[in-house]
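The other protein chains are all here in position, but one chain of the complex has been omitted.
And now, chain A:
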Amino acid sequence: MSDITSQVQFGIFTVSDITQDPTTGHTPSEAERIRATLTIAKHAEEVGLDVFALGEHHNPPFWSSSPTTTLAYIAAQTERLILSTATTLITTNDPVKIAEDFAMLQHVSGGRTDLMLGRGNTGPVYPWFGKDIRQGLPLAIENYALLHKLWREDVVDWEGKFRTPLQGFTATPRPLDGVAPFVWHGSIRTPEIAEQAAYYGDGFFANNIFWPAEHYQRLIGLYRQRYAHYGHGTPEQAIVGIGGQAFLAKNSQDAVTQFRPYFDNAPVYGHGPSLEDFSQMTPLTVGSPQQVIDRYAGMRDLYGDFQRQLFLMDHAGLPLKTVLEQLDILGGEVVPVLRKELAKNRPAEVPDAPTHAGLVRKAYGDGPAREARPRANRGDNLSGPSPYDDTPAPAGAAFGLAGGAR
């Protein structure tokens, strides 16, 4: 049986909203909120969490337009934390740039990188980047097909509907150790995205925040079934991540009193259902550590054994000090118990959470990993062998020596 700390990764995800604190009227500046987020990320590692994931937005009141820049800084300030996204826009970003940015992040973070792909969060983001929202799904499908290829094949010839063609293109740097970053596909309603995750044998992430659990249950159930259909393993072996949202205090009534003004004025659900109704209908849990433990230990009954649990802890104008206290309780009192709870009766065939080391092991066994070394005097990718002189030679064709000559 594997170590319980590698079975399920716990972490936080943030949408990077800059929201007025409704209790004080204070709206942080961009600089203030960005610095606060860096502090939050570092504190996530300090309290024993495994993952920090950051959203991508291109409009105020959000600040996170360039996630890999931010994540690279956090990588330099931390040692264990896995840096991820929530989500990276696969529709409006150029897949070539995503391939390059995240390979870079892999290298500078020593492999502590994965990413979550999503389609979009505001209608105008499509036209701002020259895209049509009605093509959201076809863009997600085609762009990911290219991204997947760019990380696995050294030399790519490509022609699709949406992007200018590529002839003999090599995305640099090559992924660390010749292993592509692990990819989660996020969706809250689209079965085709669950299908896409299953087709590639990638992870599927359900945000599990804003809607009732049944919505996510259907998508996760579908993903598991299709994961098996495409021959990647049993449904139970599919790689599932879920979100969540909690606000904690020793005494549950204090948690409710403290969080209510933030809830009532929050973007997305504020001025809508009551905190009580919303907590009943969605996984939001406001209460004592034991209440949060009970609710989230029960998620496996809804979704099956999963690999990643991220919490939204810092939105709606919560001040930095409160967020750090929340992380202390989450990391100190909740997550250690959840790790134990989720380890109970976890079948041996359920995979551990994905890590770079795990992917390297899967690709090479105990053998040495790829070290991509450009050949001298390249410039001609169209004929001849790979532009890389690998040491050692990779096993099999898994690393896409498109030139075929080895």
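Assume contacts are C-beta pairs under 8 Å (C-beta built on N, C-alpha and C of every residue); 3 or more make two chains touch, one makes a residue touch a chain; residues count from 1.
By our rule, contacts and distances are computed from a predicted model.
Look at the chain that isn't drawn here: its UniProt entry, checked against "Acyl-CoA dehydrogenase family protein", "SigE family RNA polymerase sigma factor", "Cytochrome P450" or "FMN reductase", names it "FMN reductase". Between the chain not shown and the residues A:Val47, A:Val108, A:Val256 or A:Met281, the one that touches is A:Met281. From the options A:Gly48, A:Gly160, A:Pro235 or A:Pro336, the residue with contact to the unseen chain in the full assembly is A:Gly160. In the complete complex, the hidden chain is touched by one of A:Pro273, A:Pro336, A:Pro351 or A:Pro374, namely A:Pro273.
In the complete complex, the hidden chain is touched by one of A:Val8, A:Val125 or A:Ile141, namely A:Ile141.
Across A:Pro191, A:Gly298 or A:Pro347, the residue that sits in touch with the chain not pictured is A:Pro191. Contact between chain A and the absent chain runs through residues 141-142, 145, 160-161, 191-192, 195-196, 198-199, 210-212, 215, 218-219, 221-222, 226, 229-230, 268-269, 271-273, 277-278, 281.
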